[in-house]
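Of the protein chains in this complex, all but one are displayed in their positions.
Naming follows writing order (A and B), and every chain is counted from residue 1.
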Amino acid sequence: MSINWYKYSAPATFYGLAVRLAPWFGGAAAILTVIGLYLSFFVAPTDFQQGEAYRVIFIHVPAAWMSMFIYLVMAAWAAVGLAFNTRLSFMMARALAPTGAMFTFVALWTGAFWGKPMWGAWWVWDARLTSELILLFLYVGIMALWAAIDDPRRGDKAGALLALIGAINVPIIYFSVKWWNTLHQGSSIKPSGTSMDEVMLAGMVVMAIAAWFYTIAVVFVRVRRIILERERHTEWVKHVLEGA
Amino acid sequence: MLDFLLTVIRRDLLLATRRRGDWLTAQFFFVMVVSLFPLGIGPEPELLKRIAPGVVWVAATLASLLSLPRLFADDHRDGSLEQMLLSPEPAVLLALGKAVAHWLIYGIPLLIVAPVLGIQFALPAEAIGVLVLSLALGTPILSLLGAVGAALTLGLRGGGVLLTLLILPLYVPALIFGAGAVDAMLAGTGAEANLSLLGAFFVLSLIVAPWISAAALRVSME
Partner (left out) sequence: MMEWGSWSAFWAMGGYGLYVWGSFAMTALAIAVEVVQLRQAGRQTLQQLKRLNKWESE
């Protein structure tokens, strides 16, 4: 059975798909979260060096992964939109940004809450936290640009260009921040490298997949609203609105 | 094509000479911002020497950002931007020319003022040399990236601040390598590594930024 994927690039068809799939991803995310939390609190042992405080990594690391992953996916949709001029691609990019920013914020918050017990300060300028902070600025910049542009088509493409140049820059920023951090070894306290217990890794991975499914569900719901707003003059949307 | 590029640059230079006020204001801003730091932190020479590279770099960045919103806006307002984009010449050259002109007008003066500031902060001569060299690489990067921001925010309300918000994160590597070069010189480890990385970032910006600026110009003018 060959699926004609192209039909899903039409907002009308994709809308139906998003409506049907969102609850499944949401449900799967919920189940995986429960499993992940169970692993985090009832399976993973106490860390020898960090005690119970290390359990924050079961949120911090998946959130950091998601914040970067979502940015790349957003940039990918931006690139597709610019290359093929498909409206839906830009809508997906717009739908992804807020969730990406949310995970970046969570990564920063949990990073601080992990840092305080471990290194004695609420904020340390280490490579990861500093990179996450800059990533937050990148997200906020794109969303600010979208908010400032009234014309949706101009906003689509402008935001996409910014996302692209941001994506090119993200590895450079990450590298430069790591470089900067190793040069300024003023602080004698370094985050102790916990040898990654298999169970700890499993917990982080499960939470990461839960976060990923949550993101998909949320993006489906958000893009549905964007599609309705943008396509409101079409027959199929009028039909949907009557039925709603 | 080279003709077009040179024409764009020459035109902007000519326009700048007619409005010397803008250019001068940016330089005074540079000096004033740098002077704020001893006032805020204290005059202790050793401390000032340590913060000098970062302070001068950040102030130079902010001074350059001041002038960026006008990069395309003036031409946009009087319709000449539209004419230039309608011409058969590639928009990339327009974007590149604008960035080069911006650097010539706003970037180079920073290089001339920086050594004076370095002396105020008790930087030794070799460090000042590295500072100027790092700024010589960093200011064109800022002009190039700034052109992208200016093109994206063309005609938008809140344009200037928005432009700053968009461009600063992208500029972070330049700041790190640029100020880092001077720090490395002061620490004795040598500035070559930082300067090479800064140079690489400059080349990358030179290759990538004008294309994105050109695309952004077309998007903003639709």
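Throughout what follows, a contact is a pair of C-beta atoms (placed from the backbone, for glycine too) under 8 Å apart; a residue touches a chain by one contact, two chains touch by 3 or more.
These numbers were taken from a predicted model, which means no experiment stands behind them.
Enquirer: Missing chain touches which shown chains?
Expert: A
Enquirer: Among A:12, A:28 or A:53, single out the residue that touches the unshown chain.
Expert: Of all options in A:12, A:28 or A:53, contact with the hidden chain holds for A:53.
Enquirer: Looking beyond the chains shown, say which of A:32, A:63, A:177 or A:206 touches the absent one.
Expert: Reading the full complex, the residue touching the unseen chain is A:63.
Enquirer: From the list A:79, A:102 or A:127, which touches the chain that is not on show?
Expert: Hidden-chain contact among the options goes to A:102.
Enquirer: Which residues does subunit A use to touch the chain missing from this display?
Expert: Contact residues on subunit A toward the absent chain are 41-46, 51-53, 55-56, 59-60, 63, 98-99, 102, 105-106, 109-110, 113-114, 116-117, 214, 218, 221-222, 224-225, 228-229, 232, 237-238, 241, 244.
Simple rule for what comes next: only the chains that are shown with their structure count from here on.
Enquirer: So the centre of each chain is just the mean of its C-alpha atoms; given that, what is the distance between subunit A and subunit B in Å?
Expert: From the centre of subunit A to the centre of subunit B is 32 Å.
Enquirer: Name, in rising order, each residue of subunit B that touches subunit A in their complex.
Expert: 148, 152-153, 156-158, 162, 165-166, 168-170, 172-173, 176-177, 180, 183-184, 197, 201, 204, 208-209, 212, 215-216, 219-220, 222
Enquirer: What does subunit A use to touch subunit B in their complex?
Expert: Touch list, subunit A to subunit B: 82, 134, 137-138, 140-141, 144-145, 148-149, 151, 153-154, 157-158, 161-162, 164-166, 168-169, 172-173, 175-177, 179-180, 183.
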